[in-house]
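A protein chain is absent from this complex, but the other protein chains hold their places.
Letters are used for the chains, namely A and B, taken in the order the chains are written, and counting of residues starts over at 1 for each.
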Amino acid sequence: MPGDVLYEGRIRTGDNTYRAQGKVCATRIGLVEYGRGMGSVIALEASYNPLVGDLVIGKIVNIDLGQWMVDIDASSSAILSVPDVIDAPFNPDIVMPDILDVGDTIVAKIVDLDRRRTPILSTLGRGLGKVEEGFIIRITPSKIPRLIGKKGSMVNMILKETGCRIVIGQNGQILIHGRTRDQEEIVVDVIDKINKEAHTTGLTSRVQEYIKSLKEGQD
Amino acid sequence: MSKKKKSKRKKKWERIDGREANELRPIKIESGVLPNADGSAYIEMGRNKIIVGVFGPGEMHPKHLAKPHKAVLRCRYHMAPFSVDPRRSPAPSRRDTEIGMVMRYSLEPAIFLERYPRSCIEVYAEVLQADGGTRCASINAATVALVDAGIPMRDLVVSCAAGKYNGRVILDLGDYEDKEGEADVPVAYMPKLGEVTLLQMDGILSAEELEKCINLSIEGCNQIYEMQREALKKKYGIEKEEN
Partner (left out) sequence: MSPRHGIVPRLKRKKIQEAVTSGKRMDGRELEDYREIVVKSNVIEKAEGSAEVFLGDTRVMVGIKIKCGAPFEDTPNAGVIICNAEFVPIASPNFEPGPPREESIELARVVDRGLRSAEVVDFSKLAIIPGKYVYVINVDIYILNHAGNLIDASAIAALAALRGTMKPVYKVKDGEVLLTDKKKPLKAEKMPVAVTLVKIGDSLILDPSADEEEVMDARLTVTVDEDGNVCTIQKSGTYGLTIEEIGKAINIAVEKATEIRSKITGND
């Protein structure tokens, strides 16, 4: 918990920790992890901290000159400029709402953080851009790594078992699109379970069993 | 000599609810009670019932009030019309504004505001039933709500009031004791860092009595601190001692 001492002495500060009076302390509630000469806390609850390279799912909330303002559930809105969408410089003939309008949902990558730590986005790239189908659910960003699993083990297993398309944003937003309502419902149930049990062990196999039981329940 | 002692014992000093001088009222704390807030907590301290919601960190509105190097912490204390007798108007009073400020002073030192420049963290305390010591109870719940929201903090903040009633120094004043007593000393404290973040006093005390009050308060804080931890852990079903 915030203030709890992880380690006294020479150790590097990892995630969700800080150094005070020669001791390494936690800044959030979470599970302690020691490794590689570093003490970290795997936070059970954390607000989203944008990092360059993160895949995020966001909503267009405003149109400015040459750029869109995007809500990605972080401490500040993100910016998406025209050249980062159409791969060509801005010119006044472009009608921005025709490309992306307020209320549209997009999948984007954070390519930079400006000097005021505002995230800069881009939708140039495979799988990025406007979302036309599906719906979004939200889980706390600190649980996203668990949803993805080691090298994608968890999310790939869900994909295989349910046949749904899932895009996971590091900002806690998850896009789900299945071919049938039943499939989508299983995925929502599963994500909810992972959200609740992210801090436990043996989760991947338990979730697999759970999916199987839900599928049987639907037949 | 012994006769005098006997007569003193006969005239038993009592608190209105029968508590000992250094006894806290029964406390119940729950975390994560509001689905729409980023973090939340509910506290019962005696007959006080307070619910706190936290939003953030998010964009600062209005933009011109944003601070360039750190987040702004906004605390609002509000009482439901039915929380007191007689009914009070839902409009904010000056006391409400002062308590909001006091909450901010108590919580700011514990939060890593520098990590979220130009953004805003909002803490809203709603008092559903009041019975003395609401500012302390609000701070206790606010801390739990902040941790529940995943806001990075240096330490938890605990709060408790001590005071003087009927000649004796007592802990955790109820509404009656607060109104009829000689002094009320609310304190907020960061237990691991050992720092006091709030100290107020209402009434008249000698320097010695004041020190006694502060020490008694901190003892009370330490007890409440354990309950805050329990409330946070309970949400995850963790019984063993883990961070």
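In the analysis below, a contact is a pair of C-beta atoms (placed from the backbone, for glycine too) under 8 Å apart; a residue touches a chain by one contact, two chains touch by 3 or more.
Owing to the predicted nature of the structure, the values given are computational and were not obtained by experimental measurement.
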Residue, one of B:K49, B:R135, B:R154 or B:K233, that touches the chain absent here: B:K49
Missing-partner contacts on chain B, residue numbers: 34-37, 40, 47, 49, 51-53, 55, 58, 76, 78, 80-87, 90, 92, 122, 124, 126, 128-131
Chain A, residues in touch with the chain not shown (by the definition above): 57-59, 61, 71-73, 101-105, 131-136, 138, 173, 181, 185
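One rule holds for everything that comes next: only the chains that are shown with their structure count from here on.
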Rounded Å distance, chain A centre to chain B centre (Cα mean): 34
Residue numbers on chain B that touch chain A, as the complex places them: 38-39, 56-59, 71, 110, 112, 116-119, 147-156, 190-193, 229, 232, 236, 238, 242-243
In the complex, chain A residues that touch chain B: 1-6, 16, 18, 20, 25-32, 41, 43-47, 75-77, 116-117, 140, 142, 199
